[in-house]
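A short write-up of the structure that comes next.
A single protein chain has been omitted; all remaining protein chains appear in their positions.
Up next is subunit A:
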Amino acid sequence: MQTLSSRWVGHGLYLVIMAALISGVYIAGQKINYTWHWERLWPYVINTEAQDIVAISDGTAVIDAKGTLSIAPDFGGDPQIVSEYDQLVAREGDLIFQGDTIARIEGWRFGPIAEGLWVTIKLSCLALIFSIVLGVLFGLMRVAQGQVWRNLAVTYVEVIRGTPLLVQIFIVYFFIGTVFDLDRFTAGVAALSIFTGAYVAEIVRAGIQSVSPGQMEAARSLGMNYTQAMIYVVMPQALKRTLPPLAGQFINLIKDSSLVSVISITDLTKAGREVVSGSFAPFEVWFTVAGLYLLVTGVLSWAIQRLEKRLAASD
């Protein structure tokens, strides 16, 4: 047994080590003459600066009685109408060139990092749901009576586990995506779901097989058919045992989702890459991106732990 004081000593030591590590990073930054510019990062997360509204073609500015600005193009066509703005830059009669700032709008909007984070979350959630569906389906096929089902499930699992995710993403996007005319995002979700589904299938199979055969026999001898016995007796017990490995797999899913940037989905990682080139603050950007991934995976593992505790009632 640990004594209370030795626990506090442990906590204290931990804090010292962590402080040393963090200052190590800081000192390393100074060694290479890196100047930290955390403030540069902020607009890329949430942008509170006024937004420029720019002219889309050359023309002349006209402002009517209600204050609506319209740019009549020089070479004909529909005028550009700007009715909502906070600050007017163009004045009545101004000659405007394409790309000129004609008005500004205040308020905040999400920057590319926040938008990338949102894409990553959306991608991961959808892939998580579909991978559970695939995993349960193929996990059940893996333990089914029919040899056909078992063979199909083994093939799926082995093919997917035996090839790199990056290659699968390319195949799904360039081959399947072209055949079925999928957009990038759908292709990304599909590739991640198929990949994670194979691992979930193995976890589900192991979970089902860990339930003693006596449970199935007891259920069947009460008159339940195979499906009822699976749903009411075997699967609930298997679920409880599969939660810890599933949590690990879903955390992998969130991290693996960073690979979809290779098919030009602007997820958190791709947003990070783009922001680095715009902000000249690579360390800040990548530390922030890492922190955001950690936040998402942390929330997920916390949620699964909660679920585990709830299911532990019968232990």
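Here are a few things to note about the model shown:
By our rule, contacts are C-beta pairs under 8 Å (C-beta built on N, C-alpha and C of every residue); 3 or more make two chains touch, one makes a residue touch a chain; residues count from 1.
Please note the rule applied: contacts and distances are computed from a predicted model.
Missing chain, UniProt name from the options "Hydrogenase maturation factor HypA", "Peptide ABC transporter ATP-binding protein", "sulfate adenylyltransferase" or "Acyl-CoA dehydrogenase, N-terminal domain": "Peptide ABC transporter ATP-binding protein".
Across the entire complex, the residue among A:228, A:264 or A:305 in touch with the chain not shown is A:228.
Set against the missing chain, the residues A:81, A:133, A:159 or A:218 yield one that touches it, A:218. Annotation for subunit A: contacts to the undisplayed chain at residues 212, 214-215, 217-225, 228, 232-233, 236-237, 240, 311, 313-315.
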